[in-house]
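After this line comes chain A, so read on.
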Amino acid sequence: MKDLVGLIPLLPLLGWFITGLFGKKLSRTAAGLIACSTVLGSFAISLGLFFEVEHLETHRFTVDFFSWISAGTLQVPFSFLIDPLSCLFLLIITGIGFLIHVYSFGYMHDDDGFARFFSYLNLFVFFMLLLVLGSNYLIMFVGWEGVGLCSYLLIGFWFKNTAYNKAANKAFIMNRIGDLGFLLGIILIFLTFDGNIGYAEVFDKAKYMSSGDGTITAITLLLFIGAMGKSAQIPLYTWLPDAMAGPTPVSALIHAATMVTAGIYMVARSNILYALSPVAMEVVAITGIVTALFAASIGLLQNDIKKVLAYSTVSQLGYMFLGLGVGAFTGAVFHVMTHAFFKALLFLGAGSVIHAMSGEQDIRKMGGLKKALPITYMTFLIGTLAIAGFPLFSGFFSKDEILAHAFDHNKVLWFLGMLGAVMTTFYMFRLFFVTFWGKFNGTKEQQYHLHESPKSMTIPLMVLAVLSLVGGFVGLPEIIGTHRLEEFLAPVFADSKMKLFHAPLSHDTEWTLLITASIVCVVVIAFAYQYFVVKGRRPAEEGEEISPLAKTVSNKYYIDELYEALFTKPLNWLSDKFYKIFELQVVDGIVNETGKLVNTLSGVLRLLQTGRIGFYLFAMVLSIILILFVTTF
Partner candidate 1 sequence: MVIAGLGVIAMLSEIFSFKKLLYPLVLLGLLAAAVLAGLDWNHDTRIPLFGNMIMFDNFSAAFTIVLSFTGFLWFIMARDSFNEESSLTDHYALALFSLAGAVVMVSFGNMTMLFLGIEILSIPLYVLAGSRKTDVHSNEAAFKYFLMGAFASGFLLFGIALVYGATGSFDIPKISLYVAEHATNLPGFFYAGVLMMLAGMAFKVSAVPFHFWAPDVYQGSPTTITAFMATIVKTAAFAALFRLFSNCFIPAATTWSGVVWTLAALTLLTGNITAVYQQSAKRMLAYSSIAHAGYMMLAILAMNKFSATAVLYYTASYSVSTIVSFTVLQLVAAHKGSDLLESFNGLAKKNSFVAVVMTIAILSLAGIPVTAGFFAKYYIFTSAIDSGFTALVIIAVIASLIGVYYYFMIIINMFFKESTDDSPFVIGAAHRFLLIVCTLLILALGLFPDIILRFWI
Partner candidate 2 sequence: MQAGAAAGSAIDYIPIALMFIVAVGFVAGTMYVTHILGPKRQTRIKQESFECGIEVQGNARTPFSVKYFLIAILFVLFDVEVIFMYPWAVNFKQLGVVGFVEMMTFLAFFLVGFYYIIKKGALKWE
C-alpha cells in the first residue's frame, strides 16, 4: 500500500486531465465514468491504507517523493504523511466524493458543461487530498489555495450574470483574508521553529515547549484566522450562504462535507500547538459557539431550502470548533465525519427535491412531497434526525461528545450548545415538515412533473442514509460501549492530551447529559410537529414575518402561545435582527467597504497618471530632491 500512496491524489489529477482536455471529444458517459472511477480508485487505496495504519506500531509513516525546495535554511521535501487523522479524512473525501460523483452523474445529466463540471470536481478532489496528505504546512497551503480556486470555479459554474461577481468577490475577499492569516502563520512558524515547517519537526519541538508562550499564541491565532476563512466562522462566514448558488452536488461536496472542514483539519493537525496556548483555545471555543448559535438562529427564518442547509452547515462547523476549543479533538473530528454523512445526505436530498421541483428552491412552494418522492423523503428524514441529534443516530453521539467536553470545560458553553441544538432541531424539522408534509403549494405543471430521481441519484442517498444511521456507533461514549474512533486517533492527539489533561466526567453526569439531550430533542420535534403539521402553519410570505403577533392571536392553544412566547417571538426577532443587521450591515458592509476603498484609492491614484511628461519629470525631480534631502540632512 505504501507504494500506492502517490496514486491517491494522482488518480483524480489524471481524471481532471482527461476530462478537462478531451472533454469535448468524450461522450458524457465516458467522462462521467472516468471521473467516478478515478475517485473510486483513490478510495480503494485509502481504505487499504486505513487498515495498514491501524496495525503499524508507530501508527504513522511518511512517503518522500522529492526534495521540493532547498534554499539555504529552508528545506522542504515534497512528502506525504499518513497517519490516522489523514487516513480518516482521506476516507471521508474519497468516499463521499465518490458518492457525490455518482450522484452528479444523474443530477448534471442534461447540462451542457457536463465534462467541464466533472473535470472541476476531480481537480477539487485532487487539491483536497493534497491538503490532507501533505507532510508540511506548505503543501497544506498549496492544497488550501487549490480547493479555494476550484470552489471559486464551481460556484461560478452556472453563473453567467454580473450578480455573480459580487458574490464571488465576497467569497474571494474573505478567503483571501483567511489565507493572509494562514500564510503569515506559516512564515511565523518558519521563523519560530528555526526554519522548519514540516509537521514532524515542528511538533517534536513544540512538545517540549512550555504552555502559554506568546509566539505560539500568535501562530495559532493566525492559523485560526485561516481556518475561519475556509470554515466560514464569524465574521468570515457570509460567503458560504452565497456559495449555495453553485450546483447542489458542489454544495454537498465542497460546502458541506470536505472543503469547509479543512479549517477543522488544520486545527486538529496542529492540536499540539493549540494545546500550548490556552488563549487560542478559548478564542476558538468562543468563536465556535457564537457562530453555532448565530447561524442556527438565522437558519430559523430562511425559506430557500439550500440556504437553510448552508446556515446549518455554518452552525455545525461552529460546533466542531467548539469541540476543538474545549479540547475534544476526537469529538470534533468525529463530528466532521458524521456531519459529512448527514449533511451530504441532506444536500443531495435537497438536490433531488430541487430536481423534482424542476429548479424550485423555495420551501413555501413545496409541501406534501413525501408521496411523490418516497426514497428522498425517507433518506431526508434520517438525515434530519441525525443532524437533530435524535438518540442513536450518528449526530447524537458526536454532538454529545462535544457537548460533554463543553460541560466539563464550562457549564455556560454547554447551555449555549444545547440552545443551539434546540434551534437546529427546530429549523431542520420546520424545513422537513414544510417540504414533505402538508399539501403541495407549487404550480400545476410543477406538480405534474413531480417524479422520484433516477437510480444514480437515489442510490448515493440510500448509502449515505445508512451511514448517517449507523455512523455514530464507531464513537460510542464509554458508558455505553467503546469509542473505536478515539482509540484509532489516539496517537495523533496523545501529546496534547497530556498537555491539557482533565478527569473524565462521572458516569451519571454523562447519563444526565445524554438523557437531557435526547429529551430536549424529542420535545422540540414534538413542538415542530404541532406547529407545522397539526396546525399546518406555513412560513410567512415576504414582509409579514416582522409581526408574528398578528398571526398568533387567531389560535388559542396554550402550547402555541407558550411556543410563541418562548421561541418564535424572541427568536424570530433575534434571527431577523442578526440577519438584517449583523450579516447584511456589519460583515458584508465591511467586506464591501474594503473593496470600495481599494477602488476609490485606485481611482485617485490613477489621476496621478496625467499623461503629461512635464508632470512626470517634475515628479521625478521632486522625489530625487526629497531623497537627497532626507538622506543628507
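A word on the picks: all candidates are chains of the complex that A comes from, given by their letters.
Note that contacts are C-beta pairs under 8 Å (C-beta built on N, C-alpha and C of every residue); 3 or more make two chains touch, one makes a residue touch a chain; residues count from 1.
Everything numeric in this text was worked out from a predicted model, so none of it was measured.
Asker: For chain A, which of 1 or 2 is the touching one in this complex?
Answerer: For chain A, the touching partner among the candidates is 1.
Asker: Quick one: which bits of chain A touch candidate 1 in the complex? Just the residue numbers, please.
Answerer: Going through chain A, the ones touching candidate 1 are 20, 66-74, 141-142, 145-146, 149, 153, 156, 159-160, 164-165, 168-169, 172-173, 176-177, 179-180, 183-184, 187, 190-191, 595, 598-599, 601-603, 605-606, 608-609, 611, 613, 615-617, 619-620, 623-624, 627-628, 630-632.
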